[in-house]
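Following: one structure in structure tokens, then a few remarks.
Every protein chain but one is kept in place in this view of the complex.
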Amino acid sequence: MSHIVNRQRNILDFALSSLLRRKGKNLGLVAVYTLVVFALASVMFFAQALKKEASLVLSATPELIVQKMVAGRHDLIPLSYAEKIKGIRGVGAVEGRLWGYYYDPLVRANYTLLVNDKYALPEKTIAVGAGIARVRNAFRGSTVNFQSYDGKPMLFQVRGVLSQESELLSSDLILISAADFRQLFGFPADYATDLTVQVRNKKEMATVAAKIQQIFPDTRPILRDEIMRTYEAVFDWRAGIIIVVLLGALLAFLIFAWDKAAGLSAEERREIGILKAIGWETSDVLQLKFWEGLTVSLTAFLLGTILAYVHVFLAAAPLFSTVIKGWSILYPNFRLTPFLSAFQITVLFFFTVVPYTVATIIPSWRAATIDPDQAMRT
Amino acid sequence: MLFTPAIIALFAGSLITAGLLVGAAFAGVQILLHWDLRDGSELQVKLERRTYLISTCVAYAFAFELISLFLFIYTADSLHSFFVGAMCAAGSLNANGLGYPTITFRIVNFLLAGLWLIVNYTDNKGYDYPLIRMKYVLLLIIAPLILAETVVQAKYFFGLNPEVITSCCGALFSANANNVAADILAFPPRPLEIAFTGNMLLLLGWGIFSYRTGKGGYFFAVTAFLAFIISIAAFISFISTYIYELPTHHCPFCVLQREYGYIGYPLFLALLGGAQAGLGVGILTPYRDTGSLQGTLPAMQKKLILISLIAFASFTMISLYQMVVSNLKT
Partner (left out) sequence: MIELQHIRKVFNAGKPNELVAVDDVSLTIEAAKVTVLRGPSGSGKTTLLSVLGCMARPTSGRIMVQDREVTSLPARFLTEIRRKTFGFIFQQYHLLQGISVIENVMLPAYPNGESFPRLKQRAEKLLSLFNLLPKAAARVEWLSGGEAQRTAIARALVNDPAVIIADEPTAHLDTKLSRELMEIVDKFKAAGKTILIASHDPLIHDSPVVDRVVNMRDGKLIDPGAA
């Protein structure tokens, strides 16, 4: 056993000294390799972190929402529906939610207006999200002008700006009182935008949703889990698209790697010829090439992953965050929570180290089967 | 259709592994046709060189198969939130009819590739390459299987439809569902416990006998393979319930998660190792009397028997320990 270990250790020793002897060529290879790992790792970390963020964020949303549909479109829901729904077995509280969109022609952005009874806002005061504060130059105590449904101006005083920590959710959010909401939009008194339903037993969710559908065929119950699934699918899908695009770069890298591995200089050929002449066997030289490849791979992989981590979690991924986040006018500034898993690392490994290793199999074999006689005659 | 980085990686990995093995099989055909040690011609020298390439390819394919087996399970697990009712990998794999076949193919191909490597290692110890024909015929058997695995896996992933309602492990592994896993549970644990214990003891006893006398290699291989199958069945049937401390939780995949201390890894690696070594003993047995392997083959078999016994013993010990310290009272 120690015989095998010693042999590996000896060959590894020579492999490292071999790599260091040709610093120029190997540093170039490691640099490009690192770049490839960096690009792929950044995409994956970012998508994963967004997914995590989304699921954390969504965990605070209502588990079941009921919307009324008219001609396939979302319509206002009568508050009378709530009574009937309360009567379903397993249902706890049912509340009407008031929310909607306001288009601001000044900045050509859509704001989300929300009524939340927890924040008892006095008349004609609002709280705004950080994104809105930035584009409308709003701050605590300033005034903002909105146009109500009938064209009349409504003046609001800004009570405060929503915290930075919540920016991912609240960047384009405005909190408003119920009365102001109804006045601004001309919203009828006995209607709500949708209903939130509390179900006591999680396992009953699907059943309750089905029952609601039965009683009110003109409604659409939406489960939180469905939303989560959709978000996850979207982020994954977008990450997948970027990766497919990067596959082109990966392929170029593999060709480059093959070329580097196959392009033995006369000096390198001579060296291998000598090794074989003094008693190294083909499998010993193959082992040497294996260790060289592994060293290069691990170095590039480690460097690339660390750099990607810094790029995504410390610098907020400036290079391509636009693509994954989506198109918008109001971009929240937010810090992603670092999230790393062995699963991600393994996937990354399969994208980078595995193809690299395979690309170098044939060049390594060609090097290892060099005929010592001919290599030394040059 | 689902399109996550993990799926792309698995797909690429499968293509690469299939490429390696099919390429190796093709290269092996030339060797099967023209190999002649006595012949000092250019062709023979070329073929000898080629054997190095082939064994390198298979060695890498083997390593990738092992890693991607676990990657596959983890990917299936990461997808579970897309399927209503699925709580872990078991649910995702059940989302369409190709999930479990894929994993079966993966395990089979992993074991076969390992067998090839064992044969190759032994062959290299004989100065006249005595096992060379058998090796490359084996490769020709592996090649179509790996292609099948790639195709089935691709069909599985591309056929995943996030809207599909599937059963979570509770329903899947409960006695009411009608599929293979349910049949295992339909077994009352008692007979399975007896089969498990009995088989392990038989394996141990026969293994010691084989180790000392060098006989009975085939029987050992068969017993080891049975131990593999029975252990999996036993795990699903009762061992898992002790680890999860829940009489209705039988899933073999949840045990790979952090909340259970990743205990699944040593358990399944032990099983795979035990099966691999046991099968290795069997495949070498017909060549016991080959001249050039007189010194090395019996020693190789002994080592494999030892590895197999230690692996299965580890599995048994860990399982027993889990059962003893578990809070589940039966």
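For reference, chains read A and B in written order, and residue numbers begin at 1 within each chain.
Keep this in mind: a contact is a pair of C-beta atoms (placed from the backbone, for glycine too) under 8 Å apart; a residue touches a chain by one contact, two chains touch by 3 or more.
Not measured: the values here are computed from a predicted model.
The hidden chain makes contact, of the residues A:275, A:348 or A:361, with A:275. Looking at A:112, A:283 or A:299, the residue that reaches the missing chain in the full complex is A:283. Although one chain is not displayed, its contacts with chain B can still be listed: residues 37-38, 40, 45, 48, 124, 127-129. Along chain A, the points of touch with the absent chain fall at residues 2-7, 9-11, 13-14, 17, 21, 267, 270-271, 274-284, 372-373, 376.
Note that only the chains that are shown with their structure count from here on.
Centres computed as Cα averages put chain A at a distance of 34 Å from chain B. Across the complex, chain B is touched by residues 43-44, 47, 206, 225, 228-229, 232-233, 236-237, 239-241, 243-244, 282-283, 286, 343, 346-351, 354-355, 357-358, 361-362, 364-365, 368-369 of chain A.
Chain B meets chain A in the complex at residues 2-10, 12-13, 16, 19-20, 49, 52-53, 56-57, 60, 64, 67-68, 70-71, 74-75, 78, 81-82, 84, 162.
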